[in-house]
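Heads up, one of the protein chains got dropped from this complex, but the rest are sitting where they should.
Going in written order, the chains are labelled A, B and C, and every chain counts its residues from 1.
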Amino acid sequence: MGTRTSKLSSIDLALDGLEDGQTLIIGGSLFHNKPMFLVREIIRRQIKDLIVVSVPQASIDVDLLISAGCVAEVRVPYMGFEYLGLAPGFRKAASDGKIRVWECDETHILAALEASARKLPSGIAKAGVGTDVHRLNPDLKLVKDHISGEPLTAVAALKPDLAIMHAAAGDKYGNLRYSGYSFADLMVAEATRQGGGKVVASVDEVVPNASFTKDPFRTNISCMLIDHVIEAPYGAYPCSSHGSYQFNEAAIVEYLNASKTEQGTLDYIDDHVMSVPSHDEYLDKHVNLHSLIEAKAKTYVD
Amino acid sequence: MGTRTSKLSSIDLALDGLEDGQTLIIGGSLFHNKPMFLVREIIRRQIKDLIVVSVPQASIDVDLLISAGCVAEVRVPYMGFEYLGLAPGFRKAASDGKIRVWECDETHILAALEASARKLPSGIAKAGVGTDVHRLNPDLKLVKDHISGEPLTAVAALKPDLAIMHAAAGDKYGNLRYSGYSFADLMVAEATRQGGGKVVASVDEVVPNASFTKDPFRTNISCMLIDHVIEAPYGAYPCSSHGSYQFNEAAIVEYLNASKTEQGTLDYIDDHVMSVPSHDEYLDKHVNLHSLIEAKAKTYVD
Amino acid sequence: MSIESSPVAWPELAAFVLSKELGDGEIGSPGGARSEIPLAAARLAQLTHAPNLMIITSAAGFVANSVGKAPAPLFHSTMDYRNIYAGTETVLNFMSVFNTPRDWFFAGGLQVDSFGNLNMTAIGDIKAPKLKGPGGAGLSYASSVARRYFIYMQQHSKLSFVNKLDYVTAMGYGSGPGDREALGLVGGGPALVFSPMAAMDFCNVTKRMRLRSVHPGHTVEEVLDNTGAEIIVPEDVPTTALPDAETIEILRTKVDPSGVLQNLKGAR
Partner (left out) sequence: MSIESSPVAWPELAAFVLSKELGDGEIGSPGGARSEIPLAAARLAQLTHAPNLMIITSAAGFVANSVGKAPAPLFHSTMDYRNIYAGTETVLNFMSVFNTPRDWFFAGGLQVDSFGNLNMTAIGDIKAPKLKGPGGAGLSYASSVARRYFIYMQQHSKLSFVNKLDYVTAMGYGSGPGDREALGLVGGGPALVFSPMAAMDFCNVTKRMRLRSVHPGHTVEEVLDNTGAEIIVPEDVPTTALPDAETIEILRTKVDPSGVLQNLKGAR
């Protein structure tokens, strides 16, 4: 009898094949479950001209990639920092014409991902009808419904080259479990895997396979969708691993403040990414135990 | 401060509005989670000419409705008893031309339900391309994809008038939890609710609302999709409540054997449905404690 | 009495006014700009006149009802994990979020016009915009399906209330009656616009925005001076009613016990 192959990978193996100009999709939403360790690794590799996708919301993950010069096109329905403000890198790059913005609604991206997941050529959404989005984004096609003839938006299947996501726990075969909400990560993995791309997950903790078999209803993403698992404790930091530890608001505000000037942005990227070649070094330099204890405590209410 | 309204209903209230010719969708699959108590109630009311939908599989639920003369049209991708054989009532009625059969693939029904759930006019599937199904079922339209132009099957949103389903546990507001797999029940509830129909669930046990708030990740169907909850212990019998008790194979074989003759079918319906006007009387007449203990035990392996 | 001297902070007034729009048994999503306010509005409605109202926390898939539950703090974000403790009974899988009813939702925008159309895309030329907005989010989706929706504008100015949007991100009433129906938009369109100065609804006949009430401390003239959109002004425009003491009590002890609304930037 053979044994199963472990998908626990080095970062080099996991990001092998990632090239300039590819389509990268990032899991999580807003400040939650963002695979920030993997984002920093991509920046360190100085990959250029990425088409970056995230749904429903992106914040520091995509903004940092933009500021670091990795991005040619943004496909994100909401790029911003919610109650903390707008996305500085995104705003500036869009105003300077340095990135293309693929204007869209959540349901356009989801329809495109779902089409890929189901091996269908395209998906449809009602969103867009009556708006300017078809003019702004020619990939969104105004069509007539096959049956009723009413106007709809059609969009081709979206097949990312690489998906990155962060879960609270995983086993060495790639099964993933989240403590809180998993947002669109399952659809992200399905669409990428079915579209022929690669799916890489970082996890706060590698747990035994038995942890999944004893309660398979709790598994959020099956190992069959995952290519590589990397153990990266606090790998979402400064974002949350939803339900495990809260995002660090002060650390996110630090990014926003730094991003007010070009030099500030460069300094931030140097300080938080380029000068810390490994996750361990990042944690040593930027994350103190006290803030982690607080981040854990902040997932509860009295 | 007001109080929340209970959705615990009498069977009369729950089935109020069900009329001849309406579209009825039934949850569960094969021998599992079939709301047999509700099926028997519908037969007792002698509703006629129903369009009956179930996905992916139906067995004794739909077959009994057909044999009892309640059905005009069947929309079920697989009508049969799996390893126990073909569906006797369905086969006979189809051969005699007494029912219409809406030929289809699973993905056609799912696309039609999903369209309703999303308030879209239609859904698409690749299934059907290269087959005779478009000729046999004019509701399935062979179309060209909006983007690629390749052939696809389009199907209009399906909006059932009434959905019936069975869960292991529910609270009085309509939150539902299954012990095992919930098959397509969530989509059934979503499509029916979003399409303007009514959703009725029987549950083996009514549990406190706190049972859902303490682990909301385990809730299979939200109360917002459910109109009526009826407590009916062993309400799926002789089918399983998946993970709670196993289906009773002997009781299903009893139906198959009885269905070999017309008189046998009539006698079965009289014995199991018409002569037992309430669920309590049904349980008293047809279900013994020993078989329930066995059915529970059969959900485990050593 | 002006809002400055009133017993409630401005976000509390917003939550109160919006809560009154929500009916019992309805299902909807807070969200949009400043989601603390719509989330508070929905919880306040549950704890006052709408005990059967169900909240879906937008993209986080938590379905909640606070009635009879221990009070939980209000958080800035509907995606905060701690909303799990605020009466969450179901966590929807992500795709199911889009398969559930929306009797209402809340929207924000960079610009709104007099037919309730919204711009979240950009101000200025799209190739080099003066202000790039955060994007369409789920506004176009939700505005197409929701039975009705509420627009929350963070600023009331001639730049935000305009006659012509730079870009239409989500369609309200288009250019007037019949436009939604002609395009097959099943939702009913915007019902109310709330700004720091006033509340506006839409005329049933013309579908044009109409001044409904002016908040304490503001005047009709002031509103019009700051509105670039052509709106209907009835002869009598009442002052926005403040919540009574009992409602304030519920708001401050059960909906927002930690005073998030009172301490929002610009709350007073």
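Quick note on the criterion: a residue touches a chain if its C-beta (ideal position, glycine included) is under 8 Å from a C-beta of that chain, and two chains touch if they have at least 3 such contacts.
Being a predicted model, the structure only gives us computed values, none of them experimental.
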Residue touching the undisplayed chain, where the options are B:53, B:71, B:133 or B:269: B:133
Sole contact to the chain not displayed, among B:107, B:209, B:222 or B:259: B:107
Hidden-chain contact residue, picked from the options A:107, A:179 or A:219: A:219
Absent-chain contact - pick from B:82, B:215 or B:267: B:82
Contact footprint on subunit A, counting only the chain that is left out: 1-5, 114, 117-119, 121, 173, 175, 186-187, 190-191, 193-194, 209, 212-213, 216-217, 219, 221-225
Chain not shown, touching residues in subunit B: 29-32, 56-57, 76-80, 82-83, 86-87, 90-91, 94-97, 101, 103-107, 110, 114, 125-133, 136, 148, 150-151, 180-187, 240, 242-243, 246, 298-301
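Just so it is clear, only the chains that are shown with their structure count from here on.
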More contacts between chains, B-C or A-C: A-C
Distance between the centres, which are taken as Cα means, of subunit C and subunit B, whole angstrom: 39
Touching two or more other chains - residue numbers and ranges from subunit C: 62, 84, 91, 98, 145, 184, 186
For subunit A, residues contacting two or more additional chains: 125-126, 148, 150
